[in-house]
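Below is one structure; the comments refer to it alone.
Every protein chain except one is present and positioned as in the full complex.
For chain A:
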Amino acid sequence: MSSENGKRLLETDAGGLNFEATELTLGLPGEPRVTSDGGAKLGSKRGFSETVDLKLGDNNQEVKLGHSLQEAAKSPVSKTQVVGWPPVRGFARRGKKSCKYVKVAVDGAPYLRKVDLEIYNSYQQLLTSLEDMFSCFTIRNYLNEKKIDQVNGIEYMPTYEDKDGDWMLVGDVPWQMFVESCKRLRLMKSSEAVGLGLKTAPKYSSTN
């Protein structure tokens, strides 16, 4: 923890309190980077193709940076990052919903991704995000509407592994219950799902 602003500050201003003393520079040394969309989306996910250039390990740093800068932009004096403030123990456990990262596997993809289910409010949002993430594939959505991929004519069924270890079709249970019980996601090639006889669509609409 560097303390260039730490060997303070007898230069208090007239107000008696020097805000610079409590202001910590956010993020990495050098110019703070701004994400391309101004950091507006928490945990802005990169598209599949962009991941190739991604430096592993910088990932979280950049995401946090985006969020923090967005927060700083809101308030003129960035007090959001004062060490030890607010004085609440374990606030990372309280209040903040635990971020629920689950692995996402796509049949045929060389490696997996992870998504934080807590940032979505509905199946539609999740599936749209997955489509963005794996932009070369398309996903059969929860309403059982077919979406054929232009390129290779393959469609995928979103499935997930629940707490009991069973593989379930995404979309049957209320969204929140799904978030609680989902351990990992798999986009299964529809050809494998042949024979499951899925005639009825899942019960819940996108408004859940």
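FYI, a contact is a pair of C-beta atoms (placed from the backbone, for glycine too) under 8 Å apart; a residue touches a chain by one contact, two chains touch by 3 or more; residues count from 1.
Everything that follows uses one rule, which is that contacts and distances are computed from a predicted model.
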item: Per UniProt, the name of the complex member that is left out, chosen from "Ribosomal protein eL8/eL30/eS12/Gadd45 domain-containing protein", "Bushy growth protein", "Geranylgeranyl transferase type-2 subunit alpha" or "F-box domain-containing protein"; value: "F-box domain-containing protein"
item: Sole residue of A:Q125, A:Q176 or A:S191 that reaches the chain not shown, by the stated touch rule; value: A:Q176
item: Missing-chain contacts mapped onto chain A; value: 1-3, 6-8, 10, 12, 16-17, 19, 21-22, 71, 74-75, 79-80, 82-91, 93-98, 163, 173, 176-177, 180-181
